[in-house]
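Every protein chain except one is present and positioned as in the full complex.
Let's look at subunit A:
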Amino acid sequence: FKDDFSTSPHLFIPMSPYDLELPIQASSQLSQSKELHTDFSSVDLSFLPDVTQDNKEQNLSEDGQETQKELDGSLSSKEDSGVFMDESSLSHPGAAQPSPETPGVCPPLTPMTPITPTTSASESSGIVPQLQNIVSTVNLACKLDLKNIALHARNAEYNPKRFAAVIMRIREPRTTALIFSSGKMVCTGAKSEEQSRLAARKYARVVQKLGFPAKFLDFKIQNMVGSCDVRFPIRLESLVLTHQQFSSYEPELFPGLVYRMVKPRIVLLIFVSGKVVLTGAKDRSEIYEAFENIYPILRGFKKPS
């Protein structure tokens, strides 16, 4: 990925992304924004041959250029933010290894505060992914007698032949917990980190009331799942062509496209309806960042017909 932008001499001459911006911005000011966008939305990528190693890099840089041009087109009046978005969209395709000649190009959208997504670029999506599920683990630090727990608790089920843990549920927050005889517990179903922690504490209290010396050690969020809707349909077959390294789209197996983003390390499920599911995050900010990264890419595939 190092040579992403320097191995396609017939596409553009400059060697570093910083130089890229100048000739493209000049061209965007000369031509109408609509026409520029038009040019690229009618590009039919199905003629591309089988993607070999060389083609892959070429495609990546083609896409980087297209995304850039589209964004430039729509932001023709705002040069600064255009540059901003260029950086983020440039850095994204080559995100696996930032090239040595562009030390300053890190995605500037990493938020500092964990709660609100940054809206630093004026072209931010305005869509906030909703958290749907949080999976966390905690160590109760005492050996548990699962049969005893299942006998004395109303909300527990235990079927040792099927699974070696007690499945316990509470109503508020609506969550499910797997409690193992070693004292480890997994809590799923909460919609926020605080809810997950509160729920885990409630389960620990139930176990305490059942007579075990349960503690509450090493509470850790293991996975967070979020979802949102970009409100326009997406051409998945084109997306898989331009982002082949990251995408896997097999309509025979699953209707959605599986996009494995490298930075942050998140897996996105992208569907033709425009709904996006983001998973694999340890922190809420990773979900927001991943969505802000994918949104400009998806907008590039928004076509009128």
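The rule is simple: a contact is a pair of C-beta atoms (placed from the backbone, for glycine too) under 8 Å apart; a residue touches a chain by one contact, two chains touch by 3 or more; residues count from 1.
Here is the rule we use: contacts and distances are computed from a predicted model.
According to its UniProt record, the chain left out of view corresponds to "Transcription factor IIIB 50 kDa subunit" among "glutathione transferase", "Transcription factor IIIB 50 kDa subunit", "AP-2 complex subunit alpha" or "AP complex subunit beta". When the missing chain is restored to the complex, the residue among A:V240, A:M261, A:V276 or A:A290 that touches it is A:V240. Checked against the full complex, the one of A:V135, A:A150, A:V186 or A:V267 touching the unshown chain is A:A150. From the options A:T175, A:Q195, A:T242 or A:T279, the residue with contact to the chain not on display is A:Q195. Remark: the residues of subunit A touching the chain excluded from display are 33-34, 37-38, 41-42, 50-51, 56, 74, 130, 147, 150-155, 170, 172-173, 191-198, 201-202, 205-206, 209-210, 231-237, 240-241, 244-245, 248-256, 271-274, 302-305.
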